[in-house]
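Starting off with a structure, shown below.
Just one protein chain is left out here, and the rest sit where they should.
Chain IDs A, B, C, D and E follow the sequence of writing; residue 1 opens each chain.
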Amino acid sequence: MIVSYCVSRIAYLLFFVASAAPGEGVGKILLAGAMMLGLGTGFAVVLLIASKKLKVEVDPKIEQIHAALPNLDCGACGFAGCGSYAKAVLDDPELLGKCAPGGSEVLDAIASILNLQVSDSGPAKRPIVHCRSRRDQRTFHAEYYGIPSCTAANALANAQACKFGCLGFGDCTRACKFDALHVVEGLATVDYDKCTGCTACSKACPRGLIEMVPFGQENMMTVACNSIETGKAARSMCKVGCIGCGVCAKQTDQFIVEDNLARLDYTRYEPSEAAEKAMQKCPTGVIVYRGPTAPEPRQPKEKPAAVAEAKKGD
Amino acid sequence: MDKVRHFVEQSWLLIVSAFFFGLLLAGTDYALAPTIRQNRIDKLNRLAKGLLAEAEHFIEVEEKIEIESGKGKSKEEITIYKAVGEGEQCVGWSFSVGGPGFQGTIYLVVGVDAGFEKLAGYRVLSSTETPGFGDKIKYDYFREQFEGAPVGELKLVSTGKPEKIDSEIVAISGATISSEAVVAIMNDSVLQVKERMRKKGLIDNGR
Amino acid sequence: MEVRVKGRFSFRGGVHPPEKKGLSCESSIQAGPAVKEVAILLSQHIGAACRPLVEKGAEVQAGQKIGDCDAFVSAPVHSPVAGKVKEVGLRSHAVLGRSPAVVIQAEVEAQPTRPSWEVNGDFDEGKYSSEQICEAVREAGIVGMGGAGFPTRVKIEPNPRMPKETMIINGCECEPYITCDYRMMLERTGQIVAGVKLARRASGCSRVIIAIEDNKPAAIEAMSAAVRASAKGDNIEVVAVKTKYPQGGERQLIEAVLKKNVPTGGIPPMIGVLVLNVATTAAIADAVVNKRPLTHRVVTVSGEVIARPGNYYVAIGTAVGDLMEFCGPVTQKSAKVVLGGPMMGLAIADLQMPITKASGAITVLTKGQIGRAKFARRQTACIRCGRCLEVCPENLNPTRIAHAVKSNLLDLAESYYINACTECGCCSYVCPANIEVTGYIKTGKIFLARQKKKMPQ
Amino acid sequence: MADKARGSSDLYKETLLAGLWRENPVFRLLLGMCPTLAVTAAVKPALTMGCCVIFVLLCSNIIVSLMRNLLKPHLRILMFTLTIATFVTIADLFLRAYFPDMSETLGPYVPLIIVNCIIICRAEACASKNGLAVSIIDAVGMGVGFTGTLCVLAGVREVLATGMIFEVPVMPGAFVPWAAMGMPVGAFITLGLMLGLVNLTSKGRA
Amino acid sequence: MLKDITVSFSPHISKPLSTRSVMVDVIIGLAPAMAAAGYYFRMRALILIATCVIACAATEWVCNLIRKKPCSLGDFSAVVTGIILALSLPPRLPIWTAVVGSVFCIAIGKMVFGGLGANIFNPAMVGRTFLAVSFGALMTTWTVPATLDANMSKVAPENILVSDRSEFRTQATPLAWSKMAIKNKLGADTYSEANFRGTITGEVGGCLGETSAIALLIGGIYLLIRRTINFHIPLAVLISAFIFGAIPYALDSEIHTEPTFAILDSGRYVQPFFHLTSGGLLLCAFFIATDPVTAPLTRRGMWIFGIGVGFLTMLIRIVGGYPEGVMFSILLMNGVTPLIDRLCKRIPAGGKPVVS
Partner (left out) sequence: MDTVNALILAFISIVIVNNLVFTKFLGICPYLGVSGRIDMAFGMGMAVTFVVTLSGTLTYMINNWILMRLGLDVARYVCFILVIAGAVQLVEMYIRKFFPSLYESFGIFLPLITTNCAILGLCLFLDLWGVGSLLEAVVLSFGAGVGFTMAICIMAGIRENLKMADVPECLKGAPITLITAGLLALAFMGFAGMIR
C-alpha cells in the first residue's frame, strides 16, 4: 500500500516538474541543473586531466587484476582497497578468493591473469604418506604427554619406538587447507578426491614422510615405510614396516633396496605382473596401493614372531 | 581541438546525466518544499497546542528575541509565537529553546501563560538523552509537574510527590542530569525571554 | 652442608625449586656398573657427527679412537673398553631420536675404575703451550660436560677476533638432585685446579672466577683452599653465587658474576668471557697431562625411587637401564626417567639409550614429584598471571611466545624473540595453569628453523 | 549468469534468492553495516530505512543497467555516485515531506545511503553487467534481503529494549526493559550474535 | 623392566600451584568483604552472592556444554567472577536482575571470547555495566546498612523476588554526596569529615562489597602476602587516584576562600583521601584491576594500567556524568591493555638481537 502510494506520489511529482509553472520555480530548477552540470563537467575535466598528468607506472598485471576486481574499495578482503589487494594477490596467490563481493567470477578472472593453472608437464603430483602402520601395529617405549603436535613429539625422545613412522598428531592435517588429509587410527591418510596437490602437507611433516609423487596411474603402488632400521629392529618396532629383505627387488628392478629400506622408482613405475608379485611376496605387506580407489592394504603374511619376541625381551 | 573531442567523447554521458539529475532534484525539491516547511510549522503548532489548550492558532511575532545560552557563551535568536484564543485574545506564548542535556542538546517547546507568570509546560522537540534514563523527560509523569508551576522558581528535589504542582520538581530516578537540564532550561531561558520581552514591551502589548 | 656462605651474586628472574641434593651429595664417587656391551654414539656433541673409524668385527683397544670428523666444530669419540665391534647401527639418542653408534662387545666385564692420579698445588701449566693444550683437548674428544656438549677445543682456542679475558668456571650445579660436580669439586679438587690453569693458559684469559652456589659451602671451602695453596693461583677467585635456578646457565652466570649481558643470539666470547664446567676442566687436565681421552664420566643417579642414589664413575656408552639397575631395584612407581636434572633434562623412553659425554645425571621421578596436575594433563588456559615473565631470566614474554606458537603465528613468536630463550624451563615451572610454555617454545623454534630453511626457494 | 541455456525464470529466481539469503548483504557480505547498526533500535525506522534502500537500489540499478554500455571505466564510479546521490536526495525529501517523524529519527542515516556499500556493490557487480530485468530483480532481492535483516535485528532489539514492537507492548507487565539494547552496545552485540548464529547454520562459510 | 614411563618436555617438576589454588586465594581474600557485606546487609548479601555465583557457574557450564568443551568449572574462576559481581551490586537489587547480569557477564564477557584467559574485558565489570546501563533505577537505589536501620529484618524478606520499596530505608552514597557537592559548590568538607569513619568501617550506603574499607584492605593485604597479586597495580591505582583527587581539591581551596560560602565549611571537592575509601576504589584496586586476565603482563604495563584506572576513575567522578567511575575506567583500560602490552614489550636481557 505504502509502495503504491509512493509510486503515485512520484508520478505526480514528475508530472509536476514537467509542467512546472513559470517564474521563480523554473529559475531555481534551472539553477540547480546548471550547478550540477558545472559540477559534473568540472570533475570530469579535473579527473581526466589528473589521470593523465599524475599517472604512475605500475606492473600491468596489477592493473589487470585491479580492473578485474569490483573496485568497490570496501575493505572486505582485509586490505586497504582493491588496489592494495591486487598488489597483494600478485605477490601471494594464497590470498585468492578474499574478495567477497567479487565472488567466484572475480576469483577465476584473477587466477587466469596469474596463470595459476598447473602447468601440464608430466602427471600431477599427489602426496603419498610413507608409512602404513596403524597405532596398534606399532611399539611404544613410553607414553607421550604433551603438546599434540608431530613436530613437538618428534623433538622428544622416541616414545614411539619407530623414529621414522607417522606420529599421528596431524601437523599435516592442520596444514591442509582442503580438508584432504586426516589421521585415521594414528596414521595420516590422504583423501585423494579432495587433494589438490598443494604440497602443504609434505612441508609440514617433521619426519619428511609425505612425498609428492607423480601419479602416473590412478592408484600408485608404493612402499609405505620410511624406516632405515635393520630388519630385526624394524620388526621390534612395527608389525608392518619394511625390513629391507630385498624380496621385492628380486621380482622387478622398479624396486631398489638401500639402507634396509625398499623404494619404488616412481618415474619408472608402471603396472606389471612383476610388481604385483613383489607386492604379494612382501613378508610385511608394506607394499600397497595409494590413490582414490586404492584397495585396502593386505595384512602382513606371517605373524611377525620377532615382534612378540622383542616385546618379551623389553 | 582533439583534446576537446576526446573529452566530450569520454564524458558526455556524465555531463548530460548530471544536468538531467539536477533538473530532477530541483523539481522534486520545488514540489515538496512547501510540504516540508508546513510539516515543521505543523509540528511546532501541534506541540504548542498541546500545551496551550485554549489557543486556536499561533501568530509568529515579528521581532526575534535574543537570549544567552550555554552559560553566556553564545547568543541565540528565538522566534516567539503568540497563542491566540477565542476572539483574537492572547492566551499565552510559545517558543522553542535548547540547553545542554546529559549527552547532547535538549530542544524544548515551551508554553507560558499570557502574563508569563505560570508555565504551561513543555514538549521535547528533540533530544539525544539515553533511552530508559534521560529519555523519561518525554514522559507525562515528569512533564506534568511543570504545568502550572511558577516561572523562574523551579527547584529540583530528589524525593517528593510528583503529582503536587509547586515549584518543586521531582527528579527522574537515575537521571538527575537530564532532569536538571530541563529545570535549568525552564528557569534560565524562560526568565531571559520574559525579561527581553518585557523590555521590548511585548508582554504588555499582548495583554 | 653446614654454614651457608651468602652468595653475593645473582641475576634477574629465576626460580628456586626444592634442591633435593641430600639424596646423593654425601655419596662419594663410586665405580659404576660392569658392562658387557657399550654403544658409543657418534654424535655426542654439538656440531658435525663423527664418521666411524672401525668396522663390524674389528678389535678395539680401551681408549682407541673409533670415530672422528674433519669438521672444526666436532670431537672424536673413543672406546672406553677393549673388545670387538659388534655392530655399527642405530641407537636411541636423547635429542636425535635414533642415531648411528659403534657397539662394542667388551672383552672382560669389569667395573670401571678411575686410574689414580693426584695433582698437587704446584702443578705448572707453563710447560704446555697453548697449541699443545688445544690439540690434546681435541684428541681426547673433550666436549662440555655441563650439558650442552660443545666441543671444548673450539671454546678455549684463542680467537683473535674475540679475545677472551675472563674465564668463569661453572660449579653452580643449579639443577635439583644433581651432585656430580659437587663431588668432583670435593674429591678431585687438585685436578680441577690444574685443568683451570691449563684452560687459562690455552685461552689466554687473565682472570678466572670459580663460581659455586652458596648451598655448597664445602665445595667453596675446598676449592678456595686448593686455589690458595696453588702456585700462580692469585688471579683465580672462588665466589659464592646465590642458590637459584638457572644460576649455572652461562648467560645468567655471566650476568650474576660480571654484571654484563651476553648479546642476544650471541655467545660469551663476544664479551670476552669463557665459561667451562668443573668436570670439563678436570677432563682437560687428564687429557693434557695423562693423554687420556674422555671415555668415562661421573654420573649422578638420583631420585626417591632409586635404592642407592649416588655418584658413579661410568663408562660412556653404558645403557641408562643398566646403570639404573646397578643402583638398586627401581620401583614401579617411577613415572619418568630423565637424562639430566628435572628442570632441563630430557625424558627418555628407551632405557637402552647409552650415556654420553654430556649426560651428568639420571633422575628418576615419580608421579608425586612431577605434580599430579601436570601428570593428569590438568591444564587450564593461561590466566596471564605474568609469573612466567617474572621468572624468565632472559627477560622474555614466555606466555606470548608460547601462545603465538600454539596459534601458529610464527612471525609473532619471532617478534617476541623466541630464539633468545635458553629453554631453562622456569616459565613452565611456575605456571599455575600448567602450560608447557617451554615445550611450545622449543617446538616453535623447530617450526621457525624449518620455515627459514624453506624460505629461499 | 552467462548460462543462457537455463531458463530465464530460473535465473531470476536464483538472483532473487541470492539477495534474500545466500548472498544476504548484511549477514553474508557484511556490507552496509553502519545503517544496520544505527537504525535498528526499533522496527519502524528500520523498515523505513529498508524501503529507502530498496527505492534507491532499484532506481540506481535501473539507470546503471540502462547506461551500462555507454560507461567509460574511469568515470564509472563518479557516475554511480552521482546517480545514487540523486535518488537518495529524492528519497530524503520524500520522507521529510510525508514522514517527518521518521525523517527526524533517521537523521543523517538516510543521506548516508549514498555511501552504503550495498548499492555501489550491486551497481558494479550486477547492474553494470546485466540487463534490465536481472538488475531489477537483483535490486529487489538485495533490498528485501537487507530490509528483512534490518527488521529482524530491530525486532529483537525493540522487544528487549522497550518491551514493545511497533510501539505495541508485547512483553508481560512485569518486564523491565533492558535499556542497553537500545544503545550502541545492544546494536553491536545483537548483530554480532546474529552473525554467529547465521555462521552456525551454514557451516560452509563459518 | 620399567613399564608405564612417560615422556614429555622439560621441566619435569613444577611449583605446586594451579589456577584453582590462585582462584581459591582470591576467594579467601574476598571473604572479609563478604563478611562485612553480610554484617551490614544481612540476608540480602548472602542471597545476592549465592545467586550470582550459582548463575555464573551455571552459565559457564551451559556454554561449555554448547561448545562441547570439557567442563571448566573446576578452575573456580566463574565463582570469583560471581562473587565480585555480587559485591559490586546494590544490596536490594532484585534476584532476577542479578541473574541477568551474571548470565551476561559470563556469556558475553567471557565465553564468547573463548573462556578463561581469553576475555578482553573484566567479566564482572561487563556484567555490572550492562546492568547499570539497562536498569539504571534499580542499580542506583541504596540501602541503609542494618546497623543503622533498626527496621531491617534479620532474615530474608518473603517477597525477595520483587524489589519492594517499603522494605528498606534508602540513603545516598558517599559519592552521590560528593557529586552533589561539586554541583552545589559546597558541603564537601563537612560531609567527608562526618562520614569518613563510615567509609572505613562500612557503615554507609553503597554496593555490597565496597563499603567497608577495612575488610577490603585485609583481603588485599592477604593477597599481597600470598603473592597472588603483586603490588604494582593496587599501588598505582591508589596513588594516581589520590593525586588526581588532590589536584582539584588543592586548587579549589585556594580559589574559593571568599566568605560567601561561610555558612557551611567551604568545599566543592571532598578530600582526596575520602575518595580512596569511598565507592568501589579499594575493591577495584585490590581485586578488579588486578584481574590478571585483563591487566597487562609486564610491570611497566601494570603501572601504566593502574595510573590509567586511577586517572579515569577520578576524571569520571569529578567531571563526568556519573558519581562513580570505577567500572568504566576498568573497562576502558581493559580495552587498551593489548596496546599497553605492545608498548611495554620486553627486550631480552641481552638486548635486541642484531639482525644479520
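The definition used in the following text is that a contact is a pair of C-beta atoms (placed from the backbone, for glycine too) under 8 Å apart; a residue touches a chain by one contact, two chains touch by 3 or more.
In this text, all values refer to a predicted model and were calculated from it rather than measured experimentally.
In the entire assembly, the chain absent from the figure touches the shown chains A, B, C, D, E.
In the complete complex, the residue from E:65, E:194, E:250 or E:339 that touches the missing chain is E:339. Only one of B:102, B:122 or B:146 touches the chain withheld from this view, namely B:102. If you put the hidden chain back, the residue from E:73, E:99 or E:120 that touches it is E:120.
In the full complex, chain C makes contact with the omitted chain through residues 381, 403-404, 406-407, 409, 412.
Although one chain is not drawn, its touching partners on chain B can still be listed: residues 21-22, 25-26, 28-29, 73-74, 100-103, 130, 177, 181. Of the residues in chain E, those that touch the hidden partner chain are 67, 108-109, 112-115, 117-118, 120-121, 126, 129-130, 133, 312, 315-316, 319-322, 325, 327-329, 331-332, 334-339, 341-342.
One rule holds in what follows: only the chains that are shown with their structure count from here on.
Here the chain at the heart of the shown protein, by mean C-alpha position, is E. Seen from the Cα centre of chain A, the chain whose own Cα centre is farthest off is B. Chain centres here are Cα means. That of chain B falls 33 Å from that of chain D. For this pair, chain D with chain E, the centres built from the Cα atoms lie 42 Å apart.
Chain A and chain D have CA centres that are 36 Å apart. In chain E, the residues touching two or more other chains are 1, 4-9, 134, 136.
Taken residue by residue, chain B touches two or more other chains at 10-11, 14, 17-18, 21, 24-25, 28-29, 32, 132-133, whereas all remaining positions touch fewer. Put simply, chain D touches chain B in their complex at residues 41, 63, 67, 70-72, 75, 78-79, 82-83, 86, 89-90, 93-94, 96-98, 100, 104, 161-162, 177, 179, 182-183. Contact residues on chain B toward chain D in their complex (touch as defined above): 10-11, 13-14, 17-18, 21, 24-25, 28-29, 32, 35-36, 39-40, 43, 126, 130-133. Against chain B, the residues of chain A that register as touching in their complex are 13-14, 16-17, 20, 25, 28-37, 39-41, 44-45, 48.
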